[in-house]
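Accompanying notes for the structure given below.
A single protein chain has been omitted; all remaining protein chains appear in their positions.
To keep things simple, chains are lettered A and B as they appear, and every chain counts its residues starting from 1.
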Amino acid sequence: MADEEGWLGRFVDNLPEQGWFKFLSNHFVVPYWVWREPKAKLPGGPRMAVQPGENLQRMMNLVMPLKDRSPIGRAKATLALGQSVDTLYAGLDNVGTIHFARFVIIENNLCMMSVYDGDFDSYVRDFIVSIGNVFDAVLVHVEGGDAVIPTKQNVEKFVDWIHDHDLFQMPDFATDLFDLQDEAQNLAANRAPHDLSSLSRALVLQLHANPNFALGSGFRSYAGYSAAQIRSTFGMGW
Amino acid sequence: MSEDLRLDNVQGNILRGYRSNLCHVRHLILEVTERSSARRFLGAAVSGGTAEVPRITCATGWGTLKPETCFNIGITFAGMRALGTPEAMLATFPTEYVDGMAKRALKLGDFGDSAPANWSAPFDRTDRVHLIATAYAQQPEQLDQIKAEVAKAFHVIDFRDGRTRNDANVLGPAFRGDGSPNNRSFFGHADGISQPRFKIDGYPDINSSQPTSPLGTVLLGYDTPLEGIRFRVPMSEELGKDGSFNAFRILAQDCWAFENYLTEAADALLELERVKGPQVLPAGGEKAIRPGLSRVGALREVVAAQMCGRWRNGTPVDTSPFHPLPTDDLTSATLNDFTYSGETTCPAGAHIRRVNPRDGKIVQRAANHTRRLVRRSMPYGPDFDAANPDDAPRGLLGNFIGASIGAQFEAVMCDWLNLGLHDPSITRRNDPLIGANTPETSVFDLRLMEGTPYRLRGFPRFVRTKGGAYTFLPSLRAIRFLAELPN
Partner (left out) sequence: MLVRSIGRGLVNWVMTGGSSIYDRLVDSLWRPDGPKPEEKRRPVHTIGTGASGFFAASDNAAHFCTAEHFQKGRTVPVSVRFSNGSGNATRHDGWSDLRGMATRFHLDDDRQAGVAADLLAITVPGFFTPTVDEFLDFAKWALPQPYLRQSPWYKFVKLLNLEQPRRNPYPRETISPDIGAEAFADRYDNTKLPVFLDASIGAPASFARAPYHAVHSFIVTGSDGARRHVRFNWQPTLGVLNKDPQQPPEDVYLERELRERLAAGPASFSLMMAIGEGGDDFNDSSRAWSFQRRRVFMGTMTIDRYADDQWTDNEHMSFNPCRLVDGIEPSDDPILHARRHLYEVSRLRRGAPLCPFARS
């Protein structure tokens, strides 16, 4: 049979699973490419779009490293939030554009995952007005948080800070990554066409620049409706 | 609040419209090619002007001596950089201003025909748009004079002329209380009626039931409508205060498509009436709209009124749902003292209700009155005659002024004007008059007499963006600082 796998072929086919090859890749190959084809850190949050479906039920994945990485430190951050539940609910109901929000502490990172409608900046600004003091109480425990406290007097800075800590959302269609990377370098889309096989490298290098990221824009069971529309439809008032 | 306001430090066009006597405007789009001559010009302009340099008009009251011309400037971020603003100061400007309007296109609904890739020159090269200097005059020749003076210090890439369109027969007497003539947009509606009201010493106070706005709505360095919040003052506390931001937009209006659609919608309503009787206008109601108007003509007016929220002469639909009030009876109170509380007859999706929900119930419960904009806009292009339609370029040269582009202009554009997020009955729908509509997906709910909705579909985008820029309207102190920057 013409196509027989020789021992060398089998060896190379199995390379990606070999420990020593993984070591070589992580410590030499990837850093080489990071130097040769650097990728800018891509901004976090959902990308601007005109379709209503893109502007409703948007995902925020906020990752805020804690200053104090001990159980006591985590407890302090927890208490700061736990004492603010009433404030949080008042804020939620009055801003009116949040579907869900949850706070999670993972590996000394305080994360806020939320699903919201509309303009990110307006949503943050409206929250500063209504629950800015909760932000201030929590940000004390977060790395870099001091620079934006009190949030009411650092509105633009805080909005930018949140953008920075909101995770990059990998495009739902993998090949769109090329366009995002070109745009970040101010290149016109597909001006220098990318080889499809270079997608894996583009992905690896992007995940070097954005080590934390969201896989796509998220899954929605009943996409396309605002929080107020759902409340209104089910007779709960808005 | 207004005690520490120095009117001589604020550019005049922010706090007042000049239309009482100056009905011609020219926006000069400038590139800084020679930094020192640009600075010299600014230095002279801010110090009272010379024989060869127009004077920057400030906000001090005019008294009885009205100027023959007025002159103001706005600077883009590229322009601030071109003028040599120190990097540390450049870093204090908000992100949306630094990005520039072209980069924010998808947030503003500027796609397809309205995308920056399709903008007319000079806005196809946004990196070259450094300043937008605006001259106001009684006569067009005076505009030429100012343009020549400016051209000595800047490269005038292009300019755009606007004019007041005053139709005294249709519109009422001075309804703003300051004698300024009315303006009519090319879709026929009286325009520029409602502006934020400020309590400023020396400025006429218009009696109105509408709340006054805090000064920080439109000037940097003062309390804003968002409780407890102040926006960052760019450059420095001293220099940035009394400045503002402007969204300048060239909005082309498709009058033919608008009139056409009104007819289409009216025909459908007429059909409905044949089967079910009057739905949206009482029988015989056409007489009250205009004597001699046909039924279908009246239905067209109803559609135009409900889409806008005002009848063509400015009567609010909320106040009078079935006919405009007689023009002679219009006062600033009738035109502006209304709100959408309770059972209002104005559709939730109407244009003026989207951009200013007043006291109406909205999803963002604390946001009423927080996204006001000062509008200084002028029509451009020749009059449109529906009997002899042409496709000459015409539309609005828009200036949407506020202390924060992000919190006001952009927030209105992307959440209220488009998307309709503030009311679940209109969420996912765009403004029928100026929204980013496509005929395959557009929807507007008319309000029938009994209060139920009647769905209109299939209307195209009537207003396209043909160019624009975010500019900073610096205080006079800031302009002087820029003029005196060392080389």
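Note that in this section a residue touches a chain if its C-beta (ideal position, glycine included) is under 8 Å from a C-beta of that chain, and two chains touch if they have at least 3 such contacts.
All of these numbers come straight from a predicted model, not from anything done at the bench.
**Q** Name every shown chain in contact with the chain that has been left out of the document.
**A** Touch partners of the hidden chain, whole complex considered, are A, B.
**Q** Based on the whole complex, identify which of A:52, A:96, A:118 or A:132 touches the chain you can't see.
**A** Considering all chains, including the one not shown, the answer is A:52.
**Q** Quick one: say which of A:113, A:140, A:184 or A:204 touches the chain that got left out.
**A** Only one of A:113, A:140, A:184 or A:204 touches the chain omitted from view, namely A:204.
**Q** Per the definition of touch given earlier, which of A:85, A:147 or A:174 contacts the omitted chain?
**A** The single option touching the absent chain is A:174.
**Q** Please output the residues of chain B touching the missing chain, sorted low to high.
**A** These residues touch the chain not displayed: 111-112, 430, 436-438, 440-442, 455, 457.
**Q** In the full complex, which bits of chain A touch the chain not displayed? Write them out.
**A** 1-3, 5-6, 8-9, 11-13, 15-16, 21, 25, 29-30, 33, 49-54, 56-57, 172-176, 178-179, 189-190, 193-201, 204-205, 216-217, 219-220, 223-225
One rule holds for everything that comes next: only the chains that are shown with their structure count from here on.
**Q** For chain A, which residues count as touching chain B in their complex?
**A** Result: residues 47-50, 52, 55-56, 93-97, 117-119, 121-122, 125-126, 128-130, 132, 152-157, 159-160, 224-229, 231-233, 238 of chain A touch chain B.
**Q** Okay, in this complex, where on chain B does chain A touch?
**A** 94-95, 104-107, 109, 111, 226-232, 363-367, 406-407, 410-411, 414-415, 418-419, 421, 423-425, 427-429, 436
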